[in-house]
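Only one protein chain is missing; all other protein chains are in place.
As written, the chains take the letters A, B and C, and residue 1 is the first residue of each chain.
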């Protein structure tokens, strides 16, 4: 890391900084004669950084390495592939996960599951613990919803991804889900991250709506550093000033996360857009940009959906879309 | 609420919408002849809204009332005053809460507490469960830190505010704290909100760095609607594109929250600024804008702080600042 | 439009509002009995709006129609196709415009032009008036650069797009350019918009980095309403908190602008990304999402570029990319 000293730094402050660096077992290179004195430090360890950045005479500390290690492509150049049942996430085949925002009934989920199976998709999504902005909105079916998921995935031979929203639920959710989802609002719920890390099941980690990619990778690092290596990153739109869409899908996150990390990257176009009419265009864009998968909301009857009906695709529109996506996937050398 | 219909809405769709409105026990007023057909609905209930906004022919649904009720000034015109020990938050006197970001040792906390007492401040802050972006940073002393808080507040006759970060800790934190803090990253951790709501202690609810004021008030509503009426709102900076400061203090949140809600509003200038040198200016601005209190980070030795040392005021600078704030408070008809 | 009245509106205020509406030649429908009194107004004229929204007793005014007319798909349902020489922008064929950020020399521009021609691309881009954040950066060759553009486009049989940055230059730029570009920083430079509107040449209007789509369409409206119907919209990334990329490409702008407007939409992936390594992924995403064209920065020697070298593709990488884009275009039913 690099310390840029203040304009009026004193010799005493420089000596003190160098002594402190050395007392931490690190090596200092002094670069005087610049417009500002700069001290290069061999070693880029976050705990040392916190002891150096507030020293007198230090204007700012510039890290040289990214703050995450296990998530970084630097130390792990090949792509990570995560196997869930017969599905390989992060490999050549693009994985479509779809289902309703919230599980409402066995009938509703079965209709979605049937369409998935017919299209050759293998992973069913559906929330049972719903984090909702307002206490007056539908909060999900809870444990009863998990039973519905279990019944439907058995019937249709599918895998399931569903969200855990608190550390107490994590173990319960894991009994039913093949992939545990951490939602955008919980990306930095560190107690929850630590809990799902203990369970050795794949984690689908959604980017917070106002989190940087670096913060997302640091949250992945929480899970990876606790011994769970199965993290799938998910871009789902960030908050900006634009209001024609609900969030702004950060499509650049696909190549940028892949450049900095070896983890698979999928895209949720439904939450990003907030309106079903944009979902097809965004799904195709995600595949063309190199995403490893999609997480799409579909509903047999969006009008009557208890949650986010506006952004759900009807089942027949979803079937069409899968066909369109197959062609885009092929055009960029992938399969579906 | 108001339904604006699509440009090419059909008579059938209009009839269906009106029938659905009436089936929900609400009354519809049709305003045809406008550029767009508009249906005004008597009743502004969120669960009805979710059944209407996705009907065919509906372009958008515009709520007329704010989505929160208990937090709203509409139904509760007078300011809420929250009593904690001898302190009244939201009354004429401005309340300064101060202390280190993280409790590190009994000595460190005692030094801060002594200065607080000498200045006439009555509420000590200090975190023991620290939500940190990186797993490699100091995560707080946990239960041991709570014991330190208990010892120090007893010795100096102070009250204490500290953060709960997971539903499991909430009860434990409540045994030691006079005010339970919900941090910015946990504002929408609904499991945690429900847990602290059960405990009948005041809650200091920080606005998420990514959250609108409306979302903050909806989170307050989660707590209020569970029967805990003691919620203190806290503005602590929102995330923007600006990078001279760590976050952007949304000073307008002070008058805007007070306009829409009866709850007390305090400001955390330290996290917003990210640098101690801005804390004095922002504190004075907050008081001048009408804040009911401040939450300030101070440290006997910022250089060696284990967390956020850059934004901590030295103790002597804090003493000076309290004097300056007293004069600003008087100039706007408040006390301190 | 709709007036939502304040909670404590008086009968006198309601009567005054209705009288004012009628005095403007509009019709008012009163919807009392709601939680809030609502007045629906037949007519949605911006100048009337400014006379109504500040009346006593009015809480807020909600427009029913979009504020732009000529740019709106409502009144002009078919796609607009803009013909420039033999190129048709907005038709089935996707148009690639490419070239260096800044024209530096005849040799540099010729090398780029040759590659364009070899790839079958027909529109050369290159700036000669460069709006730069710092006065100490290269400001462009000015008129001399226009002469270079003229010579090169003649030699290689290409069309050219270049930016006008002030009303005084607009006429001059128009003598050399086939398409006049309005840059992101000048999107709301209304004096400039009025000047280019007078010239009956196609205008490539870039979205401001912190402008909503509605504002972009209102700026198009400035040009359209002055009698120039040839406006091409360009998404080039908006400013957000994310810093792994220079700006955040708002890929949803492609379907959203096409939903609200009939004008062609192109994408500039180079400025959005700020780094050449993301340009291929973003270009493919743009085509898959339905863009009508791309504006890509290329340079024979990016290392020595006087402006934005980091985001320029090398010429051989560009040739490859055109091949890849052709396949993506076909997969979504377009040509290139």
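Methods note: a contact is a pair of C-beta atoms (placed from the backbone, for glycine too) under 8 Å apart; a residue touches a chain by one contact, two chains touch by 3 or more.
Note that the structure is predicted; figures quoted are calculated from it, not measured.
The omitted chain makes contact with just one of the residues B:91, B:106 or B:285: B:285.
Only one of A:153, A:185 or A:239 touches the chain withheld from this view, namely A:239. Counting over the whole complex, subunit B has residues 210, 212-214, 238, 240-245, 248-256, 259-260, 272-273, 277-278, 281-282, 284-290, 324, 327-328, 330-332 touching the chain that is not drawn.
Residues of subunit A in touch with the missing chain: 2, 4, 7, 27, 29, 31, 33-36, 38, 40-44, 62, 64-65, 74, 210, 239-241. Residues of subunit C in touch with the missing chain: 45-47, 50-51, 53-56, 67-68, 131-138, 165-169, 185-186, 188-192, 208-211, 215, 218, 221-222, 225-226, 239, 302-307, 309-310.
Throughout what follows, only the chains that are shown with their structure count from here on.
Core chain by CA centroid proximity to the global CA centroid: A.
The geometric centre of subunit B is 39 Å away from that of subunit C, both derived from CA atoms.
Computed from the mean C-alpha positions, the centre of subunit A lies at a distance of 26 Å from the centre of subunit B.
Contacts with at least two other chains are made by residues 210, 240-241 of subunit C.
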